[in-house]
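Sending over a structure as structure tokens; questions will come in a sec.
A single protein chain has been omitted from the complex, and every remaining protein chain is retained in its original position.
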Amino acid sequence: MKRKRDYQALDSLDTVYGYYIQMTLGKFLVRRILQGVFVIWGVITIMFGLRAVSPGDPANLMLAEGATQALVEQVREEEGLNEPIYVQYFDYLQGMVVGDFGYSWQSNREVEAMVIERIPATVELAVAATIVAIVIAIPLGVVSATRRNQPSDYGATLFSLLGISTPNFWLGLMLILILGVWAGLFPTGRRPVGFGTAVLTLAQTGSPSDIFTWLKYIALPAITLGTYFTALITRLTRSGMVDELGKPYVTASQAKGLPAVLVRYKHVLRNTMIPILTVLGLQIGTLMGGAVITETVFNWPGLGLRLIDALDARDWPLMQGIVVFIAIAFVSINIVVDALYASLDPRVSDE
Amino acid sequence: MSSGQPLVRVEELQKYFWEQDSILDRLLGAEPVPVRAVDGVSFDIYRGETLGLVGESGCGKSTAGETLLRLQEPTDGHVEFDEHDVYELAGSELTEFRRDAQVVFQDPFSSLDPRMTIGEIVRQPLDVHNVDTVEKRRERVRELLERVGLSADQLDRYPHEFSGGQRQRIGIARALALEPEFLVLDEPTSALDVSVQAQVLNLLDELQAEFDLTYLLISHDLSVIRHICDRVAVMYLGEIVEIGPVEAIFEEPKHPYTEALLESVPRATTDERERDRETISGDVPSPRDPPSGCRFRTRCPKVIPPDDVEIDQEEYRAIMDLRERIERRDISLESVGEDGGFEFVDGAVSETDLPAFVTALKTRVIDRTLAPEHDEVVEEALAELASSNWERAADVLSSRYESVCERRRPELGEESHPAACHLHDDAEESIRR
Amino acid sequence: MTEDVLRVNDLSTRFFTTEGQINAVSSLDLRIERGEIFGIVGESGSGKSVTARSVMNLIESPGEITSGEIWYRNRDLVAEVEDDYPDAVDGEFVDLLELPDDLRRSLRGTSFSMIFQDPESSFNSTLTVGEQLAEAVEVQRRASANPRSTRARTREYSLGNYLLSSVLPSQRYVSEASRERAIELLEMVGIPDPVERADEYPHEYSGGMLQRAMIAQALAGEPDVLVADEPTTALDVTIQAQVLDLLDDLQERTGMTILLITHNLGVIARMCDRVGVMYAGEIVERGRLEDVFDEHVHPYTEGLLGSVPDLERAGDRLQPIPGNVPSLIDAEMDDRCYFADRCPKAMETCLEHPPEYDAGGSDRHQARCVLAEIDYEEGRALPADYFGDTERPAGDKHADPDRTEDDVEPERTRSVVDDSGGDRR
């Protein structure tokens, strides 16, 4: 939306002359990356600030209860907790820059390792959910927009309304209960095998059974996480397409006799999806939040579950590590989305 | 009419808009690009007269109007209103200026706040300046509305309940609320239907006489300008190219642009089809990178050839257009000739193909036969293109055909009907000879 | 030369909105001859754009063509449809409103095509101009590949074809030949360097260039009738002159028929052979250009011409038409001359809806005004306040279907700065 409005201002200025300052994609990316670096710095700083004001002595959290005062003092010294706050901040920032996220207070392992080992599960879940969402939502939205006020539109509208109104943790539980427990269609326990292992098995033994197991286990979490996005994209597609169908170029395309299929898909749907792309980029945050919940419900061994553990234990380094990782993922995905946007919409030059 | 001390005096007014100017751009070392909306404009407006500012979209006329009212901060230049520098005003003097100078906008849909009743809209200036008592203000609003031809009972209605013409009247009533001396009318009728436009123009005429107003009328519509203005300034690409009494501008236009503008308007008479029209080709260049010298030279049918070149005017125009395209690299060499064109090896056509290439290219870019001596030069330039030497090609043409119009920016003289054109600059002429 | 190509009889187009039924076009008759330029002039809300769209079959909900016939002369079409739709055929004419929708749609681009007011929004901003032109060419190519087969014409490119085209280039709608033809078309309308320009996007064109491209697109199918809806309204006057020259030139070369819709009397005078003046959904006066401009009978025509400030002479006071354009809402339309409430010469006879009378001048001059038959009599004039407050609320923007075409952005100049928002000293 922000983008759209800014262009309006630019548009009227530029179409008068038919000239446009067109930034090369490279320059555009450099800008976005610089902005991204600023955002990540902001996230790191806020997390550091939160930790600094959070109550409780970290040294106490790190040690078992009843540790001696001397030991506490020693840990404080080692961790640099006696330094002035700005020194701590710069140390911390320095660590982040070189990829040193510190050690978990709880398990004393390297935070990077603890984050990295959990990434695949979360990515598998997020990708599966996104695929579910896109495959269902776009056709649904198109049908809804092109057959307005017909039964299929009402069906899609109702579905999307339910989808955006259902809390996903409850949906997950109900799926477990109905499809897992009562119907017995899907397993409900912790998954025995990850995608990587399953593919490895397939490669080594030629047996796809692990893949099937993996699919069975990921089905419910993916539906749980994907429902909200399916509903959202359906709504976006519908309203975007309805808007787009009212534009003069659609009338002009009809007037030149272009087949309806081409008007609808080659022109309208394409133009509808371009701005939706940006909205979806911003939804990555919601997706990550949803993943935290979904992983908790299904006991899915991903980053979200680890984040909740870290929160419960007030394990700040681990928490920071995960949050910063999420921010980096958010920023990178949005840069990709912007680049995609720029390549799809020839008018893009940055605000 | 145009006698005595001017009420408004605009001197070398400049207004640039900057692009690529965010912190990040600075960080990346991008040079801010100026859009030269208004570029050194000077004129006077005398008490009681109507000065017309005419030009096409993007020529900067609206920006000039807004900047001289200090709705935008100028990049450079001065505006004196009643002998005070508008941009130096502060405090009570500024307040006074805000009362004395008002504006009426073009868009009757955007110029009234949709969430206010028309009573509130017209009263707002009085509220801001705390004029009189609330009771008196209300009375004044009724008077104003009736004066512009609306019924005072409509006070509590919202703008969307009115037609375009009525809204424009409301806008005029608002502008009159503070009893100003000076009104900027920014395209006041261009969003209106022609029958309604006539009503509004008549109203403006009456009001001027009744309240002793001075108008700056900004419009793209030449017939409106002719109808109400005393003097006219013609703008092109941020500059005033000609200024003078309305009769002189319309009957004896000096600047080729003014002539072209007048020629282009279709007349609503039955002999329009037979009229001999001389229209101009091409588009207005970008104000980001305006042409050097005279800004109209890229389209001017009377662009001046160098003294030592004997050339037909139209041939010269064609060569200048070609040069323009070469400078913009706006010719696709790959597609010259039939069927896939010529083969470029390392960016050049082979020696044997050269004559054929030049001939093919020439038929594409020049649609008339040139006198032999010019033909030769053009072919020389086109031959450079065969090896993708764009700069050399441009050089060939510019060294031979460089016009005074591109070397020197023509000045707008001081007399009563000056035109910024080298054709009309006697002083210029003598220097050149 | 003097055969009709289009005969519109009793056409009514209405819009059914919540504020009431709007009679945008009521009982309109129109005859357009092959090879002429017929102009329709009127103010916003007069129904001129709706007329154009009705002919093009581009009326969309909540609008509807409620009655009338649109007879189109085309022998090939007659041969195609006479078996399936005998009712729709009369001699060499086919009544388009009797044909099914898909068949009518197949005439777009090939028999009828249209130029719109705002070239910027009438092109898809994310596809190149060349591609969009090539589409129009392709429509014509495919149609002429099966000139006699209705079925082939209406069997459209399917979703399956489109999906396949992303992997199979052979399934693409637009062929290479069409792309090349698109470039030729660009060259024809005077766009320099068409090869490169074809690969540019609409925003890289100036307004005038884009309008040229739109003309090229409309001509791609070599249509019988070109409908030009305010083709120069969004353009500056020097560019307008170029575009009008171009249209004139192309018309002379191809001999096509043009239906030109505009509010600008100058454009009408510049282009048209015959003119119809529209007011409140009706043609109130029609005839040859000379009839309407010099011998006009209807007081509205007179008012319209009197409202235009003269470019050649310094101004006297203008003679505007009082009041506003009527709202066209069904409930508010009385059975009288629709112009009577604004007419300076309204008489008692005007309280009855007038038919079209023959008027002086050429034999084709007609006016929907009693003054064509009788002279104005002071004594029978209606009292000045007969219709009450002449300033009654006018066509509200909601109640005015024409508005979107006619006056959202009429002739306004968008200056560089008004909208740039980029003021950062």
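Chains here go by letter, A, B and C, matching the order in which they are written, and residues are numbered from 1 within each.
The definition used in the following text is that a residue touches a chain if its C-beta (ideal position, glycine included) is under 8 Å from a C-beta of that chain, and two chains touch if they have at least 3 such contacts.
Quick note on the criterion: contacts and distances are computed from a predicted model.
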| query | Looking only at the UniProt record of the hidden chain, which name from "ABC transporter permease", "Succinate dehydrogenase", "Inner-membrane translocator" or "Cation:proton antiporter" is the right one? | reply | "ABC transporter permease"
| message | Tell me which of B:P34, B:G119, B:G171 or B:P253 is the one touching the absent chain. | response | B:G171
| Contacting the left-out chain in the complete assembly, out of A:L236, A:V268, A:L318 or A:A342 | A:L236
| query | Where the complex has a chain not shown, which of B:L13, B:V54, B:L69 or B:L412 is the residue touching it? | reply | B:L69
| request: State which residues belonging to subunit B touch the missing partner chain. | output: 22-23, 66, 69, 71, 94-95, 98-99, 101-103, 105-107, 110-116, 121, 124-125, 128-129, 158, 160, 171, 174-175, 177-178
| note | subunit A residues touching the chain left out here are 1-2, 4-6, 8-9, 35, 38-40, 42-43, 46-47, 50-51, 53-55, 157, 161-162, 164-167, 169-170, 173-174, 176-177, 181, 232, 235-236, 239-240, 243, 276, 279, 282-283, 285-290, 292-293, 296-297, 307-308, 311, 314, 319, 323, 326-327, 330-331
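Note that only the chains that are shown with their structure count from here on.
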| message | What's the contact topology between the chains, one of line, ring, star, complete, other? | response | complete
| said: If you tally contacting C-beta pairs for every chain pair, which pair wins? | reply: B-C
| query | Taking each chain's centre as the mean position of its Cα atoms, how many Å separate subunit A from subunit C? | reply | 50
| query | Can you give the whole-Å distance between the Cα centres of subunit B and subunit C? | reply | 30
| said: Could you pull out the residues of subunit A that touch at least 2 other chains? | reply: 13, 16-19
| field | Junction residues of subunit C - those touching two or more other chains | value | 206, 209, 414, 416-418, 420, 422
| query | Which subunit C residues qualify as touching subunit B in the complex? | reply | 43-44, 192-193, 195-196, 206, 208-209, 236-242, 244-245, 263-271, 289-290, 293-294, 303-312, 314-315, 317-322, 324-325, 389, 391, 393-397, 407, 410-418, 420, 422-425
| Tell me, which parts of subunit B touch subunit A in their complex? | 19-20, 24, 27-28, 33, 35, 57-58, 283-288
| task | Mind listing the subunit A positions that touch subunit B in their complex? | result | 13, 16-19, 21, 27, 30-31, 34-35
